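Missing here is one protein chain; the remaining ones are kept as they sit in the complex.
After this line comes chain A, so read on.
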Amino acid sequence: MPDIFGVPMVVLLGQIMLGLINGSFYAVLSLGLAIIFGMLNVINFAHGALYMMGAFVTWILLSTVGINYWTALFVAPMIVGLFGIVIERLALRHLYKVDHLYSLLFTFGMALALEGLFRYIYGSAGKPYPVPEQLAGVFKLGFMILPVYRAWVIVAAVIVCVAVWLVIEKTRLGAWLRAATENPSLVTAFGINVPLMLTLTYGFCVGLAGFAGVLAAPIYQVSPGMGSNLIIVVFAVVVIGGLGSIGGSILTGLSLGVIEGLTKTFYPSASTIVIFVVMAIVLIIRPAGLFGREA
């Protein structure tokens, strides 16, 4: 095995793999954030908390009712999505007319409350979740050993992202969504129920965050703080990519994960801050973000 800059190839590939996994979560979450922002003009600070909720629902389903991973993969995002729909109906929709900052502050409070609630009930300690047996084991690729579950996470995340991107860019439903982003009153005039569309969009994207939470449960420990640590990084990803483009946010998410992995190999102590440094540099060079348009 050759060394690259004094780092064994195996280690390097391993870190890139870990980076891709983190990047998959960044991509799924920033995709949801970008769609919610595009449609509702809301920066959903609670996205991380809802991702945490997805992981917790998965864990609770297994530990109390014995519902397995595969069922949870559908049920947990559904529950989180329904929760999102209720929140949108009861609260967020009344904030569309006031300054966007208020919806950000509302979801900020929601993130605090959800994290506090789960911490109060389940404590701060992480809960382990077993890898489903169909996905246990490893692929021996010759140049590296790849746990099957990790490969599954990357594949699942990429499939979901691409599917969502295709729906939005290539279908009639996507065309309605994009049109409603540009000019909601005109789309309403065509007889499309825009408020319902907004509710469902929020529910769907929040469900996406819940889905990411299910994927995360066997990899990371399920804990109340898992969302807030992630969401701030995802915000940096969103600022780097710019909120204008859905494809852009997927690409930025994945590549920043890899950059983080590479930093962990070559300069480990900087790995927690590298994304913020990249953000600062991008803002200085291209204030609107890599794929963004000026807000």
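Note that contacts are C-beta pairs under 8 Å (C-beta built on N, C-alpha and C of every residue); 3 or more make two chains touch, one makes a residue touch a chain; residues count from 1.
We take it that contacts and distances are computed from a predicted model.
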Chain excluded from display, named as in UniProt, from "Polysulfide reductase NrfD", "Phosphate transport system permease protein PstA", "Amino acid/amide ABC transporter membrane protein 2, HAAT family" or "FAD-binding oxidoreductase": "Amino acid/amide ABC transporter membrane protein 2, HAAT family"
Selected residue (touches chain absent from view) among A:F108, A:W152 or A:F266: A:F108
Absent-chain contact - pick from A:N22, A:T58, A:T201 or A:S228: A:S228
Per the touch definition above, residue among A:V65, A:L117 or A:I159 touching the missing chain: A:L117
Touch residues of chain A, complete complex, unshown partner: 43, 91, 94-95, 98, 100-106, 108-117, 119-120, 228, 232-233, 235-236, 238-239, 269, 272-273, 276-277, 279-280, 283-284, 287, 295
